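One protein chain is absent from this view; the other protein chains keep their places.
Up next, chain A:
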Amino acid sequence: MVKLRDVCRHVRSKQAGPFWITFDIFFDGRENFERYSQSAALSSAQFARLYGTDPARVKHIPVADLEMVKISYPRATPQGGMVERDMHAGQQYVRLLDVVLD
């Protein structure tokens, strides 16, 4: 059972403007990038399930030179709104670390 945390050297999340959140998933080496960057576990449906976003709006952009994937999605609730718990979205990546890739 391989989890995201086992095949990445760095994973981060951050706000990209007030209405989007972006994840940068840096794989550990070319082999892991090629094997897992298109994994169903990193699909739009997964982000919709974990983060309550509209799956149709999730952007999934591999950057081969950096052996990473950028995944961006619109916030489910506005930045700084009534139920805000993570203004800069810098802690959102943690839930992804234990996602099982295969």
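Methods note: a contact is a pair of C-beta atoms (placed from the backbone, for glycine too) under 8 Å apart; a residue touches a chain by one contact, two chains touch by 3 or more; residues count from 1.
Everything that follows uses one rule, which is that contacts and distances are computed from a predicted model.
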{"item": "Chain left out of the displayed complex - its UniProt protein name, from \"Transglutaminase\", \"3-phenylpropionate/cinnamic acid dioxygenase ferredoxin subunit\", \"Acyclic terpene utilization AtuA family protein\" or \"ABC transporter permease\"", "value": "\"Acyclic terpene utilization AtuA family protein\""}
{"item": "Option touching the unshown chain, where A:5, A:30 or A:95 are the choices", "value": "A:95"}
{"item": "Residue numbers in chain A that touch the chain omitted from display", "value": "14-20, 22, 24, 26, 54, 57, 59, 61, 63, 65-66, 68, 70, 72, 74, 78-83, 85-88, 91-92, 94-95"}
